[in-house]
Each structure stands twice: as structure tokens, then as C-alpha cells.
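With one protein chain held back, the other chains of the complex are shown just where they sit.
Now for chain A:
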């Protein structure tokens, strides 16, 4: 008798919980990222950031009547794995949207399947121009040089500088950075005095500097990485050339200042994420991430944090009865998402992100946010 009563109570309690769960629909987002292998450090950062964002979202009550969960799958940065994961995610009817993958190649391998089977896919980092051209189901939360170049061009023009020389690294990325900047700068009435390529691994920029200095441009625009950027700035100083430097966000690294020291003072660049940004959203994220994972979040963690945020907000907008179709439409309608990588909007047609970038310059040996031109 006593036994039966206990059993009944337990059963009753179980039924009660199921009833509550049934009221709260479970919505799942698939996240594919490299969690093992060479690139696992990136996947690890994505997962950490995603967990913070997910907990924030579920606690916020933005979506009444449903709970969102994220399922992680390890793509090992391998296109074959990514395709298997894509099929697995598609077969799970609870999954309404996918975030990932890390590299453009892997994201596009999975993306072809998502495009054919109609699953919205949002990559935090895939920056290849062709990724969003796959189908209307692909989105990305990272700006490309086609966005950053014109943005920097506007900034330079607004500062009253009309002529620029561009120094770029001779690879696909460097050429896209050159094209982005030059077209933006010319469109605003600026004049390009020279474009000079250098081969990856080059460490001597004196002859380029001398050649460029002869035409006395108002600014020199650098499309390169911090190793070369630091060497370039040092040699510019040695040659006594005073033309101000602007650069791509790829130069944004503490290593630039460590290697370049005083010579990089005054270098301007625009970037999406900076842990020093006084914006409260950024500070909350940085503190929470540092408290949980004992490290300062970098650009990659921030990209993932915002990608998850954009996805979850789109889910909230589509409501508890969200479908893959309605989630895609909600994603495409993203405007002014207040993320830590700047306010993000998706172009409804090209699905390319537009962000308000943080304008920075090196001042007193560190990157500082500049306000105004």
C-alpha cells in the first residue's frame, strides 16, 4: 500500500514535469565547428561564447513558451565531416537553424546541402565572397573587405584627406582589400596615387616607401597583417616619412604594438570588436567570459557570441512556432542587432552584414577608440 502510494507520487510528479515541458516547446539550433584537431582552439572559443549567450537568452524571457538549446557537432575543419553533420542536422526536426562552420571552405561544403534542403545557416567567420552567394539560406556575421574598404575610405575622406597610396599583400585577401578600398575611395572623390603589392614574407619596405613618398599622398593605406605592418611602420620612421598610416582590421593585434613600438603611434584602423570598448554590452561579455574561461575573449569569441545572439533574436522574432522558413525570413530582416561586434544589419537581398565599426588609433602605446574623424 505504502509502496503504491510512493509509486503513485513519483508517477504523478513525472507526469507533472512532462506536462510543463510539453507546454514549453524545445527549439534546437545546430552549431558545427572544429572542436578537435588543428583548429580546435577556434571551435572551443565559439562554444564558450555560445554557452554564455544561450544562458543569457533563456534567462531573458524574450521567447515565451519555448526553450532554446544548442547542439554542437565537431566538424574537425573537414568538408567531409561538415557534410555528414549537415545531413544529421537536417534529419533532426527540432533543429530550425544552423550556426557555423569556421572556415569558408568547410562552411561552403555544408552550405551546399543546407541550400538544397532549405535550412538557414549563419557563419560567424566565413568571409569568402561566394559563401553568401550559395543561396538565400546563407548568412554571415563577419564583414568582408568589400565592406571594410569603403568604410575606411569614408573615414579618411571625412578627415579631409584626399589622396592615398595603398600597400597590399599579394594574395587573394590582399587583392580583395585593395579592390574594396580603391573603389570606395574613388567613389568618394579621393585619388589613389599608387598601389603597391609585396610578396608574403617580405620584410623590407624601404623601396616601396621611397617610391610612394615621392608622390606625397595624404595617407598610406595598409592591407596587411601585423608582422608586416610593424616592419612597415618602423622603416617609415627610419626614412623620416611622416605620412599618416591607416590600415585594415587585420592589423589589430597587441603584437603590432609590441613589435612596432613608437613607430605605430597614430596608426588608424577600424575593427569590429575590441575588449577595451567602453560599451556596457562589451564590458559585460568580456567580464563574464573572463570569469568563466579565465581568458580575455578575442575577435573570434565575439563573432560567435553575436552570431548566436542574432540567431536567437531571430528565433524570438519568429515566435515559439518557428520553422526553418520563418527563421530564414526573420534572419534576413535583422536590423541594428546591438552586438559586441558593433550594431549589425543584414542586407535583405545580398545577406551581407553591415556593422558600425569601432574606429581606433594607436595612442600612448595602446589601441584607443577614436570619436569623430
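One rule holds for everything that comes next: a residue touches a chain if its C-beta (ideal position, glycine included) is under 8 Å from a C-beta of that chain, and two chains touch if they have at least 3 such contacts; residues count from 1.
Keep this in mind: contacts and distances are computed from a predicted model.
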item: Candidate names "Acyl-CoA dehydrogenase", "Carboxyltransferase domain-containing protein", "O-6-methylguanine DNA methyltransferase" or "Branched-chain amino acid ABC transporter permease"; UniProt protein name, chain not shown; value: "Branched-chain amino acid ABC transporter permease"
item: Option touching the unshown chain, where A:133, A:206, A:287 or A:366 are the choices; value: A:206
item: Candidates A:25, A:88 or A:255 - the one touching the absent chain; value: A:255
item: Contact with the hidden chain (one of A:154, A:196 or A:265); value: A:196
item: Interface residues of chain A (partner: the chain not displayed); value: 170, 195-199, 201-204, 206-208, 210-211, 213-214, 227, 230-231, 234-235, 237-240, 255, 258-261
